[in-house]
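One chain of protein is taken out of this complex; the other chains stay put.
This part shows chain A:
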Amino acid sequence: MALVECSTYDEYLELKPLLRNNILSSFNFKLTSNGIISNRTDINHYDIFPSSLGPLLETTNTQELHLRFTQGFWDHEIWGRLPFDGFKSGGTGVEVWANMNGDTKDEVYQNWIILANSLSAFFCASLNFIDSSTTTFPRSCFSSNSTIDINNNNNNNTSYLLRSALPREPVCTENLTPFLKLLPTRGKAGISSLLDGHKVFDAEWNSMSIDIIKRMKEDQTLIYEMDIKINLVVNIPKKLSKNINQIPKPIPGEELRCDPTKKSDIYHCFPLDEPVNYEWDLETLFGKDINGGIYISERQSRVCMANVDENYWKISGIKKKNDDLTFLEPKVLTDSYGTCFELEDAAYNYDIKFETSDSTKLPPMEPIPITVSRSLTGYSQDSGGFRTIFQNPSSTETELIYFETMPWYMRVYLHTMELTIVNNINKTKNVYHIINSEFDEKNKVIKNVYYKPEKDRSKPSHLELTLMIPADSTVTITYQFDKSLLLYAEYPPDANHGFDIDPAVVTVLDESRKEVYQLRTTSLLLTLPTPDFSMPYNVIILTSTIMTLIFGALFNMLIKRVLSVEEYDEIVGQSSIISKLKTRIQLFKKKLTGKTD
């Protein structure tokens, strides 16, 4: 069948050693679907492309879907540029954005909610917490990759880009499982057989991403392209010691490596840096080797290693079955970097062995275009500030788009925005304040500001800045905000932990305003004024007690009369039949005994 031949699958693993004995592993899976008929009532045929996702995208009219699950901190200074120039890794937590078609914004938003809920079930993440208070419509930071001309395809349909991030979401095995289930190999064969939650989430940094794009091919058929990437950074010495004992234990005295130039005895030891000569293989990193190649794809699945100095590094591919070991022939492929090993046979297991005599001998790090760090300032319960520092290490000015969303309980005062530009070479410092009239003319940094203020409980604030960071300089942007008081029920169960704020997204543009690099700041932890949650109970109990006391006293006063004992006896003596009867009996007794008082 012609349709079946359309769907393709390709997978490869790229390994790249990083400084300080780290290694970056990038798992790449690329799937394309058969030709699809974009009509809600028709049933499409899916084979390699997951049939669970296709109909969901069709019913919600989604043209593009991007999902990011990330945990850990990417150390720009030591590890250099993010893999895939940062376009495949999200900020801490879960991030999702989609390009959806619809007649009205409301219709698109409804579909977005359905999409988020379905994805939450699919990926076992709390994506159902996405609502209007976390959703933004970004303008320029997330460019569309879809090639479908919407106006041609569907009349008066408009395309909307929606984005939401949940920085608090943990990423764990239950999130990895659905990723593997999307693959035709189901994680049983090929490079995906290496992926195991215990190892992936033990990494220094990990990021899982899915990008699905609906694309029109040359022959006018529509297809889905899905790109799944799982990136992780593993620290080799740490992993080697964990493989012996998962719990870090102090190194015994005799195994300590002390600096011989300094005094060292039984009590003194100036430790040396980490050793640089290591030997490891994929099994060390992932706990198992690759369970054979795959037959599904046209191309063989392959493992590629970045180019390294052969004098210091020895990389060998091993093919094994039982005790039968053969070495693989390294290949240089045009579309992958470095040397590759192809996994040809499904009946064999594959492993890659690494030996290094000096792990610091690595190709020079590609320069990072910009570093960005963001922090919260202030310490009061009712207000605070943001400080974002952009550092341009290069000798050319860099244009970028800074995208930031803040939850509604942060009331941002944009008029407090202040800009400090410090030239790192001649140490000149200029401070600009946004309310000054000459702000626009004097500063050449802020090119454009797009700001949409927050709306209580329904909209986050949304800030997009186009910045031109001068060469060799540091730009600091600060602004202030007020913290809102939430309603009692709006606080999460662990309110004292603080509230996570989405990482900001920075997209670097080149001269032709093409997106060349993307990075995210860390998420922030905001402390809001948090009430003592037992207070309402105290208040209720205290109020109830006082109410009872007052009511009881009042009630007694209203319905009871105060009497002396004599008065009481008198009244009782007059009215009661029993007392009358008693007196009668007493009189009768007296008569009988004949006694008188």
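We take it that contacts are C-beta pairs under 8 Å (C-beta built on N, C-alpha and C of every residue); 3 or more make two chains touch, one makes a residue touch a chain; residues count from 1.
Note that contacts and distances are computed from a predicted model.
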UniProt protein name of the chain not shown, from "GPI-anchor transamidase", "N(6)-L-threonylcarbamoyladenine synthase", "Acyl carrier protein" or "Proteasome subunit beta": "GPI-anchor transamidase"
Hidden-chain contact residue, picked from the options A:P252, A:P364 or A:P493: A:P493
Among A:S51, A:S143 or A:Q246, residue touching the chain not depicted: A:Q246
Sites on chain A contacted by the missing partner chain, in the whole complex: 71, 113-114, 117-118, 120-122, 124-126, 128-129, 168-174, 177, 196-202, 246-247, 492-494, 533
